[in-house]
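Quick one: the structure is below, questions incoming.
With one protein chain held back, the other chains of the complex are shown just where they sit.
Moving on, here comes chain A:
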Amino acid sequence: MAKSEQHQAWLDGLDAQSRAKQGGFIDGISAKLRRSRPVEPPAHPFRGAPDFWNAFEWPLEERITRFMDNFKAVGGHPVRLADMEAVKSFIAGKASEMSAKYIIRQNQPELNELGLEAALPDAKISVWNSDPNEHWKARAAEADFGVVVADYAAAYTGSITVLSSKDKGRSVSLLPTVLMAIIPAERLHTRLGQVLVNFDRIGRENLPAGIHFISGPSRSADIENDLTIGVHGPGVVYAIIVG
């Protein structure tokens, strides 16, 4: 433990330096702005999107259609299914079609009830962070499929939002070759702002470490403008809307 104590002492030293420096650094900015530092939050009359935009909303059916159109346009695979039973058959079908052997899924109630394990007896299915001794990043890196339930989605940009927690690994939506993202229809909003506003509302103390918006398969156009899919993240992304 000597090393980690030493490391902690070094970090504490850095933080003390940083706090000591902060006042002067910020005062320097105030001096350049030729006034003293405001103590009250300044009035911010232009916060967020314009009013006409905040009033804009599509009905559910149109949200679903638009989301699917946008997701398809960037090379993703959107599908709409009636219920979780259909989701189970769909994922099991894709797994046998692509001969997926390793599947990693989040430890979410919807997925615990899904019964993928019974539907795919030959695949090795691991549940994120279910065993403290497992090397979870490696399990995600070797996986053919990563299965997640989205926290939110936004139709206008075709985006899926996933939040991290002890049961929801950031790696599960990132490291596997194929991503299967299940979106309950009631979590699909029209605008990005309808998702973002939740983070202001719950406040700093309640934010997860990682908030990720995913709008299609990983891509790059860095070689001669030629579009390449699946550069670092999943190259095949299914957005499964349920309901």
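Basically, contacts are C-beta pairs under 8 Å (C-beta built on N, C-alpha and C of every residue); 3 or more make two chains touch, one makes a residue touch a chain; residues count from 1.
Note that contacts and distances are computed from a predicted model.
Novice: Name the chain not shown, per its UniProt record: "Phenylacetate-CoA oxygenase subunit PaaC", "Cytochrome C biogenesis protein ResB", "Carbohydrate ABC transporter permease" or "Iron-sulfur cluster-binding protein"?
Specialist: Missing chain, per its UniProt entry: "Iron-sulfur cluster-binding protein".
Novice: Among A:Leu33, A:Leu60 or A:Met98, exactly one should touch the missing chain; which is it?
Specialist: Counting the whole complex, the residue in contact with the absent chain is A:Leu33.
Novice: Since one chain isn't shown, list which residues of chain A touch it in the complete complex.
Specialist: Residues of chain A in touch with the missing chain: 7, 10-11, 14-15, 17-18, 21-22, 25-30, 32-34, 37-38, 41-42, 44-50, 52-53, 70, 74, 128-129, 136-138, 140-141, 156-159, 164-166, 169-171, 174, 191-193, 196-197, 199-200, 203-204, 207-226, 228, 230-234.
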